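Every protein chain but one is kept in place in this view of the complex.
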Amino acid sequence: MTDPRALRLEGVAKRFGDGAGAIQAVAPCDVAIARGTTTALVGPSGCGKSTLLRMIAGLEAPTDGGILFGGETPDTLRRRAGLAMAFQDAALLPWLRLRGNVALGRKLARRVPDAAADDALIRLVGLAGFERRRPAELSGGMRQRAAIARALAGDPDLLLLDEPFGAVDELTRERLNAELAPLWDARGTTTLLVTHSVIEAVRLSDRVLVFSPRPARVVADIAVPLARPRHSSAALADLCEAVRAALRG
Amino acid sequence: MTPTTPIRREALTPTRREALVLGAAALLTPRLARAATPATLQLSWLHSVQFAGSYIAQSRGYWGDAGLDVTLLPGGPNAPVEPPVVAGTALVGISAADYTAAAVNQGAPFRIIGVAMQKNPFAIASLAANPVADPRDLIGRRIGMALANMPVLEALCALNDVDIAGIEVVPTQYDAAPLVQGQVDCLLCWATDLPVAMRMQGIDSTVMLLADHGYAVHSQTYIATQDSLANRRADLVALMKGEIRGWGDYHAGPEAAANLTVQMFPDAGLDLETQKLQAERQVPLMFSDLTDAQGFGWFTDDTVAANIETLALLGKPVSADLWDRSILEEVYGAG
Partner (left out) sequence: MIRMPRVVVWAALLLGWEVFARLTADGFVIAAPTEIAQYVWRNTGLLWRATGVTGWVALQGFVWGNLAGVMLALAAVLIPRAERGLLTLALLAFCLPLVATGPILRVLYGPGQGPQVTLAALSVVYTTFLSVLVGLRAVPQSWLDLARSYGRGPVTLLALVRLPAALPYLVAGLQIAAPAAFLGAMVGEFTGAERGLGVLTVRALRGLDLPATWAVALLAAALSMAAFAGIGALGRRLSLAPPEILLAAPDDARGRAGASIQGIAAVAVALAVWQGAMDAFDLPRFFARRPGDVWDYLVTAPEAGAHRANLLAALGETLTVALPGYGAGLLLGAGLAALLTLAPPLAALVLPVSVALRSIPIIATAPLIVWALGRGAAGSITVVAVMIFFPTLVACLHGLARAPRPLMDLFDSYDAGPLRRLWGVQLPAMLPAFFASARMAVPAAILAVTTAEWLATGRGIGALMATVASTSDYAMLWSAIAVIGLAALATHAGVAALERAVLRRTSPEQLAG
């Protein structure tokens, strides 16, 4: 837990506004996440998960506490394109075609263009054949998959996924889970994944953090010591039940 | 010697073929002229027969003969003459004594060096069926005019003992439509433009020239700065020489001058018949016994005194120093 390369949140808290109308979105929170692992964040809607992720990405300044990833602040990390985030609403640029949107991830990360790699990512997320479509011509789930491809295109050290599969059907989700997890395992990417699906959290991650209703605080920290690929098993079911229990409070 | 010389010697005859030749000459002359001092003459309005004397001077090389290469700068609704002359963009501007007086009172260093219109062209135009033939006829009438010209109306009333309170002033745009539409009974305008336009549209109008009722203000005056008078005398003399020759030819044949104008400015949208009528109507304003005796552009101490009186009524007090006859004297003295 003292690995200097880890992602460390120390007393991180966030309050929106001030005075009577203030909203405490994230309670002071201390977490350390080992490098190269995948961590799932689960919690009730509106509890502050996205806010936490945005703070880690440096998009929102914490009102308290500090964040370090491998000794770097989110801002330095951002500046060297060390992180990538897939947003809850996909945030694809409507005037770019799918290929352009994926290439944008590489471009924004200042990596050399690599059309073949982009196409491989598009295939990976199951969108082959749609390269020349614009976002408006894609379904909600297809857009989310495109957003994941874009996030991967920049080859980040820290990958922040905010409900990336929210609109994806169960079967595709499972297939994506099966294909994406090895990918970021192999790259050594540190991944944070916000999800509302308990089974997905357990299947994909090395560790599940369960948050309380707002203001978010960690109420359970559940390790997932299962080998991959993870097929349905009694151990998996037990872990899911543990997470559900924590969610129920 | 420029190629226009042979034409110059000929009498001015108003044939169409002549005019065409003149027009062609006008296009060629500036390019073929010898190296000459450049000078700009700022006109007070869009190109029209109003400045035909200048066009004749240019097309026949009168300025070239005098060693001057003159550019004619057209005016327009938003192109006051005074600024370019003050700034030195133009050597000479075509103004009027009242405008010049106002500018001088605002600190402009102008002198009037010649007078093209001995009689002021301001007039009151009315429909022939409802005529205003005398200043007293204005009582009880609606007059359309730019409010900027209020002093003119006031001066006219003062000169003719008319109570201005009895006149209804309607601020109008400068065109004849309000009169023909019956929005007003008469218009304050130039005798040489709106009445001519109405005539061309088949509308008879009565034109009462203010100059015939005591309004003595030199118009279409040549103005230059004191600095030019001191340092560019020769150019001023040359420019006025060309003007005087040009207007002399104009006097001999106003119709040919109208033809030339239309030929020289085919893009100005000029109507030949309108230009002819205007050319004819401005002759009595520009040429008089005085000019017959002394030459075009001349002014005397008496006419200046009369101007000073009217200008005082207009609220633009000036002294006789505003007029400087030395350039004209040099032109006519040299023959």
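So that you can tell them apart, the chains are marked A and B in the order they are listed, and the count of residues begins at 1 in each.
What we mean here is this: a residue touches a chain if its C-beta (ideal position, glycine included) is under 8 Å from a C-beta of that chain, and two chains touch if they have at least 3 such contacts.
Note that the structure is predicted; figures quoted are calculated from it, not measured.
> Per the definition of touch given earlier, which of B:120, B:261 or B:274 contacts the omitted chain?
Of these options, the touching residue for the absent chain is B:274.
> Who touches the missing chain here, B:147, B:234 or B:312?
B:147
> Touch as defined at the start, partner being the missing chain; which of B:164, B:180, B:209 or B:306 qualifies?
B:180
> Which of B:39, B:57, B:103 or B:186 touches the chain that is not shown?
That would be B:103, which touches the missing chain.
> Since one chain isn't shown, list which residues of chain A touch it in the complete complex.
54, 57-59, 75, 77-81, 83-85, 87, 89, 91, 93-96, 104, 107-110, 134-136, 154, 160
> Suppose we count only contacts with the excluded chain; which residues of chain B make the list?
Listed in rising order, the touching residues are 40, 46-47, 71, 73-80, 82-84, 86-87, 89, 99, 102-103, 105-108, 146-148, 170-178, 180-181, 183, 193-194, 197-198, 200-201, 265-271, 274, 316.
Keep this in mind: only the chains that are shown with their structure count from here on.
> Based only on mean CA positions, could you tell me how far chain A sits from chain B in angstrom?
83
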